[in-house]
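Notes for the one structure printed next.
For this depiction, one protein chain was excluded, whereas all remaining protein chains were kept in their positions.
By written order: A, B and C. Residues from 1 in each chain.
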Amino acid sequence: MEPIGERRWAIAEGYIPGQSTGPEPEMLSHETACILNAGDEPAQVEITVFFSDRDPAGPYRLTVPPRRTLHQRFNDLEDPEPIPRDTNYASVITSDVPIVVQHTRLDSRQAENALLSTIAYTSG
Amino acid sequence: MEPIGERRWAIAEGYIPGQSTGPEPEMLSHETACILNAGDEPAQVEITVFFSDRDPAGPYRLTVPPRRTLHQRFNDLEDPEPIPRDTNYASVITSDVPIVVQHTRLDSRQAENALLSTIAYTSG
Amino acid sequence: MEPIGERRWAIAEGYIPGQSTGPEPEMLSHETACILNAGDEPAQVEITVFFSDRDPAGPYRLTVPPRRTLHQRFNDLEDPEPIPRDTNYASVITSDVPIVVQHTRLDSRQAENALLSTIAYTSG
Partner (left out) sequence: MEPIGERRWAIAEGYIPGQSTGPEPEMLSHETACILNAGDEPAQVEITVFFSDRDPAGPYRLTVPPRRTLHQRFNDLEDPEPIPRDTNYASVITSDVPIVVQHTRLDSRQAENALLSTIAYTSG
């Protein structure tokens, strides 16, 4: 399929709640970057994470194979360092080929979960 | 009415929960592609579904009549194959005339439901 | 302030739940088109509502004064006809001056409410 998307995306909202209720891993509070690579070449993706009071973390490096989607939990990013919980952050996601990025949070701090999802920002 | 929209859309987030609570069909957990065809010609729409670990499924073919909206549940896509539950996916939606696509999920795995909605991505 | 926005918007998702819980009017299930007119001229706005199985309704006519916001509940549209409950719909919103449109739903069918919000689509 012809590639669809952009090479540079930003998500200004980020927050991994430190608490969860319900069975893991489905109901673990998490933030996810949903990445679609609809093209025929692998996507080399880099995520940089910004904070309010310290220098950025990263880049975190991922590969999304051709014609695949990767739903990457920020909770699971470990290298070069884990993302702190209960901390505001933002992210910039770059790729060497066009991708589409959408952001989702499951917040299970309380008995009933809340969900949010937003298309990431791109300037093309 | 003059057509409004684009011919190519992408939704990077997709997940149909395998469990539901509450009366069906309204409260069945579902993901929906809300498609608006505001123009005067029928829209021939194709949906391709991408996964993390296998080749894409589809295309699923739909027709949206002129000056109509179709709120298509991914749960109900059957041909060429149903969408698996509890599985991350993404989708690309194409049309031969301009349409507008918005994505909504009702998650009723728990007693109280969660909703999310996001405009799909388009590059025009 | 210099105007910001566009003259033509679309919201592909629309659904007013027929049931609510909690005190009205705050907790009445509703869909809202949040319209911002940041410019110095009044905005003459028209809303056309599309359905899956009948011709469109409207136009519904509104005026948003200069440098004001109007959060219009679809529930309250009466002329030329009310929007049916428990029915999928979509909408196109046009204005003679630039406006910004965002879409919000409060769903209070169950004890705990769900919220969604999405920027409307515009092609400029």
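Criterion: a contact is a pair of C-beta atoms (placed from the backbone, for glycine too) under 8 Å apart; a residue touches a chain by one contact, two chains touch by 3 or more.
Just so we're clear, the structure is a prediction, and the values are computed from it rather than from any experiment.
Screening C:Ala38, C:Ala57, C:Ile83 or C:Val97 for touch with the missing chain picks out C:Ala38. Although one chain is not drawn, its touching partners on chain C can still be listed: residues 1, 4-6, 22, 26, 32, 34-36, 38, 67-71, 100-102, 104, 111-119, 124. The chain not displayed touches chain A at residues 8, 10-15, 48, 50-53, 55-56, 86, 88-90, 92, 103, 105, 107, 109-112, 114-121, 123.
The rule is simple: only the chains that are shown with their structure count from here on.
Relative orientation of chain A and chain C, expressed as the C-alpha superposition rotation angle, is 180° to the nearest 5.
Taking each chain's centre as the average of its CA atoms, chain A and chain C sit 30 Å apart.
Among the residues of chain B, those in touch with two or more other chains are 111-112, 114-119.
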